[in-house]
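Apart from one protein chain that is not included, each protein chain of the complex appears where it belongs.
Note that the chains take the letters A and B in the order they are written out, and that residue 1 is the start of every chain.
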Amino acid sequence: MKQSRFLPVFAALVYAFLHVPLLILCAFSFNSSKFTIWEGFSLEWYRAMFNDAQLAEATWNSLVIALVSTFFATIIGTLCAYGLWKRNSKWLSGSLYLSLVTPEIVTGISLLALFQWIFRYWQVQLGMHTVILAHIAFAIAYVLLVVMARLRTAEPALEDAALDLGATEWQAFRLVTLPILKPGIAAAALLAFTVSFDDYVITSLVAGVDSETLPMVLYAMARRGANPVVSAISTVIFLGFGALILLSERMQKNT
Amino acid sequence: MNRRVFSVAIAGLAACAPRNPRRLNVFNWSAYAAPETVPDFEKRHDVKVRYSIYESNEEMLARVFSGNSGWDVVFPTHYIVPPMREQGLLAELDHAQLPNLKNLDPAFQHPVTDPQLRHAMPYMWNATGILYNKKVTPAPTRWADLWEPHWKGHLTMLDDPAEVFAAALRKLGFSLNSRDPDELHAAQREAVRQKPLLRAYLNTEVRDQAVAGDILGAQIWSTTAQQAIDASKELAFVYPSDGFPLSLDCAVILRESPRHGIAHEFLNYLLEPQVSARIAESMRTATANGAARPLLSVATQNNQTLYPPPEVMARAEWFATVTPEAQRLRDRLWTEIKSA
Partner (left out) sequence: MNRLRTLFLAPAAGFTVVLFLIPLSIIIGYSFLTRGVYGGVAGPWTFENYQRLFDPLYGVILWRSVVMSTAATALCLLIAFPLALFIARADARWKNIYLYLVILPFWTSFLVRTYAWMFLLRDSGLINSILLSLKIVHEPLPLLYNETAVVVGLVYGYLPFAVLPLFSNLDRLDKNLLEAAADLGATPWQTIRHIVIPLCAPGLRAAGVLVFIPCLGAYLTPDLLGGGKSIMIGNLIQNQFTTARDWPFGSAISLALMALVMILLMALLRRDGEEAL
């Protein structure tokens, strides 16, 4: 297959576009001045960041929420995509696509209204559980979309062949279709994690007193003006996750 | 895992279980507490405080409106107190538990929205004026000066309908709390006329841009302006001669809170002169605490931006709670301004 030079160059430009803001933040996280004029190298913002207990708690909350909701949303969404692929259910697929179409503020307010109504009968408050439930709910549709796109390229005939050869439906799913879906599921999980970790609008509405997340803290800090601690946090997240990814890739190659 | 290890683990966990500490959940504006304010309170009163911040009344209200938010103390601006009271969100303040109320500056002891201080405790106050770069000639002195063509592209107004209407209404000589449809329509037309001169509608973000010199004039709050002036010698602040709005941020205790006692302790703590003075000095806010004023540095006490002299204050007008009909009209007009 002929390889053109266009693609790699283009890709490099796009990556630059995606990462330039982060490099800026990175640079200014080492700035000794609070404002956006370079005044000297300093690590004080990193020190401030590590001493911030509220930040640590918010980061932990975000991670927990994102991991738990990604886990459930990916499973539920993938199974749902498979089920709908076999035979569509108009109301279910319609509702899920509708949930994609709903503006975030509406999703947030509607869930808040639901929870408040429930709380009148059950003495529960807003908290981590409400945030996780909300995240799973909106992530399912994203997972569905990505996995469906992959399923469309799969051959139903393969499963039929397996069934003819005596496999049960579950075996056909697990041994024939699921392996084909794996990259799609991985991509979907990645998307779900991203959407959950970075969510602000819905989370801020359904979070309780104890469930502050990283986006909520960052929003509060960033809206007050240029805050180098915010840049420091972003740099750490970027490098931290980057390192994690490299590590997991290295580990996968060794197995 | 054998039984011995298991029982030791359980015992360990039990030892770590919290012994029911005293807690308080406080939701406040950003930059309204000095770094040591909350830790000092925690130490002195043996309370574990969860302290979170917000940027606007709406953000706070959205969380608190349900009556089930988990917060104990919040800080609404004075014109939000009546609606919160009507909604049954507020607990009555027990003045017996607030002996430090006497520290309040006489000007703030009977705010117009809660004269008896039944629900709200005055905390910090704010005014809106014009921040400008000294390069600009002639220097602005009234709202009407913000409609001059020489600002072209280097002017910002606040992204807040109440503030923009206040400026336009005062420019026309009307009350900034006007409910009259004709006056509001006239104000809207003025705002649309001004729009081509504007770079953007910005709130606190304009501070950095003013310091950097991108923006030469901005409608902005006094505390934010003072922070900008601290950072750049080229900036100055003026209270418009045609009148300007005042707002008072108050502490309230939510009725849903199961910790009224501790909440009162916190409010009383905030009223202590040293505490209030520390916050006002380090965060550059204007305190409503009269007993704290003498404790401020001389420079801060005489700061005309944060503590304007009486003749300037005479031109000010407190924001009033907007009636629902007036709110509807204002929202509609604000959408028209933004869409123009």
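As a working rule, a residue touches a chain if its C-beta (ideal position, glycine included) is under 8 Å from a C-beta of that chain, and two chains touch if they have at least 3 such contacts.
Please read all numbers here as calculations on a predicted model, not as lab measurements.
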item	value
Residue among A:A56, A:L98 or A:L175 that touches the chain left out of view	A:L98
Selected from A:L55, A:L126, A:I140 or A:V176 as touching the chain missing from the view	A:I140
Those residues of chain B which, in the complete complex, touch the missing chain	56, 58-59, 61-62, 65, 82-84, 86-87, 153, 159-161, 195, 198-202, 205, 209, 212-214, 324, 327-328, 331, 334-336, 338-339
Residue ranges of chain A at the interface with the undisplayed chain	1-4, 6-8, 10-11, 14-15, 17-22, 24-25, 36, 75-77, 79-80, 82-84, 86-89, 92, 95-107, 109-111, 113-114, 117, 133-134, 136-137, 140, 142, 144-150, 152-154, 169-170, 173, 180, 183-184, 187-188, 190-191, 194, 197-198, 200, 214-215, 218-219, 222-223, 226, 230-231, 233-234, 237-238, 241-242, 245-246, 249, 253
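Note that in this section only the chains that are shown with their structure count from here on.
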item	value
CA centroid of chain A to CA centroid of chain B, Å	34
In the complex, chain B residues that touch chain A	25, 30-31, 50-55, 59, 62-63, 66, 68-71, 203-205, 207-208, 211-212, 231
Chain B-facing residues of chain A, complex	35-37, 54, 112, 116, 119, 125-126, 204-205, 208-210, 212, 220-221, 223-226
